[in-house]
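For this depiction, one protein chain was excluded, whereas all remaining protein chains were kept in their positions.
Here is chain A:
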């Protein structure tokens, strides 16, 4: 049996291995993903993002528990940064959620960013697709701790949750561009701390200033205490409400199509580069170009045009 067939058969080790093949960019993984693709599109995907230390992992842990109480199967993709110096990584999101490790209804996978800058890893969408094909009802993606511009999660998740904590800065921070534009749900976590009310009020004011969506979802600000599980029920109810809204407004279909289009474009970009670069490295053209740039007989822009005109990819 192929890995993909074993995944569809419910084999956990096969799923874990396939995710690794995807992450390590094995060509064989492409074949497996082809087999799985028709089995995807059923899971509800939630993205959790926010600054480091906001309590994202702890919230994910609580969200997993809440969905398990409803008897739903839950997948988690937790992303942490790769060291730019050694290429290694410490993936520590599991610390907060490993009590679910031996629940057969939960599958948690940690991914390292491996140089990706948007808050996710390149493999995220494909790993989510494997979990989707495994039959997970809900998939929660936890991004790396983000600052202001790591917004790739929007094109990957159905519902994007921005987690904030009290005391991160004034309300001007909240009207800059970036992660505050992407939330479908906002959470002020650690709500037992001083200033939580104020942070929630400021966020609400900012959100109310925004022109309402043409198709009408108004993001709300909820307060939680992840460690004690306070506010989680309301949070999951808000997810349900957003999910229903997405389905009824047709936005779910649109998101799915955008996600597929992005996956196609990303895969194409990667394949094209590998094919063209591999070809010119193999036939000596690359060395010629490097030498040409050295003695200024060619510039990098003309070199690229020349390579493209030569259709190294066709």
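In the analysis below, contacts are C-beta pairs under 8 Å (C-beta built on N, C-alpha and C of every residue); 3 or more make two chains touch, one makes a residue touch a chain; residues count from 1.
The working rule: contacts and distances are computed from a predicted model.
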{"item": "The complex's invisible chain, by UniProt name, from \"AMP-dependent ligase\", \"ABC transporter permease\", \"Cobalamin B12-binding domain-containing protein\" or \"Imelysin-like domain-containing protein\"", "value": "\"Cobalamin B12-binding domain-containing protein\""}
{"item": "Identified contact with the non-displayed chain, of A:10, A:52, A:87 or A:300", "value": "A:87"}
{"item": "Absent-chain contact - pick from A:1, A:16, A:244 or A:290", "value": "A:16"}
{"item": "Sole residue of A:112, A:179, A:200 or A:232 that reaches the chain not shown, by the stated touch rule", "value": "A:112"}
{"item": "Residues of chain A (touch criterion as defined above) contacting the omitted chain", "value": "12-13, 16-17, 19-20, 23-27, 82-83, 85-92, 94-96, 98-99, 101-102, 107-110, 112"}
